[in-house]
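One structure is given below, represented as structure tokens, and several questions about it will come after.
Left out: one protein chain. Kept in place: all the others.
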Amino acid sequence: MDYATLARESLDRVAASKPLIHQITNVVVTNDSANLTLAFGALPVMAYAPQEAAEMAGISQALVLNIGTLSVEEIEAMILAGTAAGAKGIPIVLDPVGAGATLFRTDSALRLLRELPITVLRGNRGEIGALVGSGEVRGVEATGSEDPLEVAKAAREAFGVTVAVTGPTDVIAGPERTYLVRNGTPLLGMITGSGCMATATIGIFATAGEDPAVQTALGLATYGLAAERAAMGDPGPGTFRTRLLDEVAALGATGTEGVTIAEA
Amino acid sequence: MDYATLARESLDRVAASKPLIHQITNVVVTNDSANLTLAFGALPVMAYAPQEAAEMAGISQALVLNIGTLSVEEIEAMILAGTAAGAKGIPIVLDPVGAGATLFRTDSALRLLRELPITVLRGNRGEIGALVGSGEVRGVEATGSEDPLEVAKAAREAFGVTVAVTGPTDVIAGPERTYLVRNGTPLLGMITGSGCMATATIGIFATAGEDPAVQTALGLATYGLAAERAAMGDPGPGTFRTRLLDEVAALGATGTEGVTIAEA
Partner (left out) sequence: MDYATLARESLDRVAASKPLIHQITNVVVTNDSANLTLAFGALPVMAYAPQEAAEMAGISQALVLNIGTLSVEEIEAMILAGTAAGAKGIPIVLDPVGAGATLFRTDSALRLLRELPITVLRGNRGEIGALVGSGEVRGVEATGSEDPLEVAKAAREAFGVTVAVTGPTDVIAGPERTYLVRNGTPLLGMITGSGCMATATIGIFATAGEDPAVQTALGLATYGLAAERAAMGDPGPGTFRTRLLDEVAALGATGTEGVTIAEA
């Protein structure tokens, strides 16, 4: 199967349909996530108030939930938006930022997994590990030595959703197949929100194809490929961050040759 | 009338008086808006708490209200700040981000228009249209085919405030005259918050002259001119966003020749 062609087709579908991506995300990354969404040709909308969360999800094509700077009110908004998204049948992507670091984060992520029809769960191996009882984090960084493949499969079993454990190699565990994505650059670890932007990318790609695991792999590979191009010449993190948006926006012209996806 | 000279005079007045611009805005654009305000030579202050909103507005030279990530508490702060601003007689600019997308946004924008002495209302044609019963939006993007000139005039009639409908051509409907501004670049649509920054610009320029419609036209034209310069060579959105700040800060040196304002 030619993943570069599939990635290209997904990009084209996004550009043609301009899906509205409703994001309830953290205050650190909200600007970056919105800009990334625009760079992919999709439309971001950030809406957090319980008073409008369900209505906004109801007009959207995907919902992205990110607990990076969670509050009690935001959980309420996520439940309302997620319920509306489930009723409409649009994909829901959950990023359990910092799960394992505090009980509030772990419990909130587990509650969202329990109460909402999550489509894809994405985190680093510490965060996802914490949700299945292994995993070690410091703040929002994975520090343990879990095998990401084991962590992804365990979470896949436990929650019945497609699971993406991102890192030097991304592991995507779907109901039938497991994919490995080898795109990316260590510079992604030098900027805040690179994981959150990966999650937003999954939400965007989930609107462009039927199989969540395949779309997640395509999204992560394409995002990683743009990051590789942005990392050319080994720039500092400020310049890399600027170029990352440039390279994502340029994907229509520069193409998707170079995405590196394999079945595990 | 020589608009380039008028724009230059407004810039000089801002640089000389360093007006304090109190902004209650959304979490997506707060950093960009603050940096833009500094680049124009004004002083930004972001203050959201009901406990201080009135006091902060009372020491400011303009108030900018933006409902992009509205909460119930933030509406309360906006009412307090706007009432204080009205009592002091400083200009108030309202950006009804996403009005029409959810009832919460439409109703909140209408309430602010009803309860506060708004000076200028700025939005895209979908948002402003939604406030007067036409208009079509997806999330925060205009998608319908309304005539911006009709929309601006209808809102001007309905609310009795100066109305700016921004787009490829900006329309500014004042009590006596209507202006068209043709500055700008499609790249502005590739970055989040470009509309919100236009609104902040209006707040800044409103401190530098008596006629809100003229000042709005001057502000939008000057901002659009800086954006045209930042778009030279067709950079990606990350680079464009960086250069936009550079070009706004450089306006004192590069001048305002090129602002394109006409009466409708």
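A and B label the chains in the order they appear, each numbered from 1.
Everything below uses one rule, namely that a contact is a pair of C-beta atoms (placed from the backbone, for glycine too) under 8 Å apart; a residue touches a chain by one contact, two chains touch by 3 or more.
Remember, predicted model here, so these are calculated numbers, not experimental data.
Participant: Can you tell me which of A:P19, A:P50 or A:G68 touches the chain that was removed from the display?
Facilitator: Considering all chains, including the one not shown, the answer is A:G68.
Participant: Check the options B:A16, B:I59 or B:M232 and report the residue that touches the missing chain.
Facilitator: For the chain that is not drawn, the touching residue is B:I59.
Participant: For a quick check of understanding: of B:R8, B:H22, B:R105 or B:R122, which residue touches the chain that isn't displayed?
Facilitator: Of these options, the touching residue for the absent chain is B:H22.
Participant: Could you pull out which residues of subunit A are in touch with the chain that's been left out?
Facilitator: Residues of subunit A in contact with the hidden chain: 26-29, 31-32, 68-72, 98, 101-105, 138-141, 189-193, 235-239, 241-242.
Participant: In the full complex, which residues of subunit B touch the absent chain?
Facilitator: 18, 20, 22, 27, 30-31, 34-35, 38-39, 43-49, 51-52, 55-56, 59-60, 73, 241-247, 249-250
Note that in this section only the chains that are shown with their structure count from here on.
Participant: Between subunit A and subunit B, what is the separation of their C-alpha centroids in Å?
Facilitator: So the centroids are 32 Å from each other.
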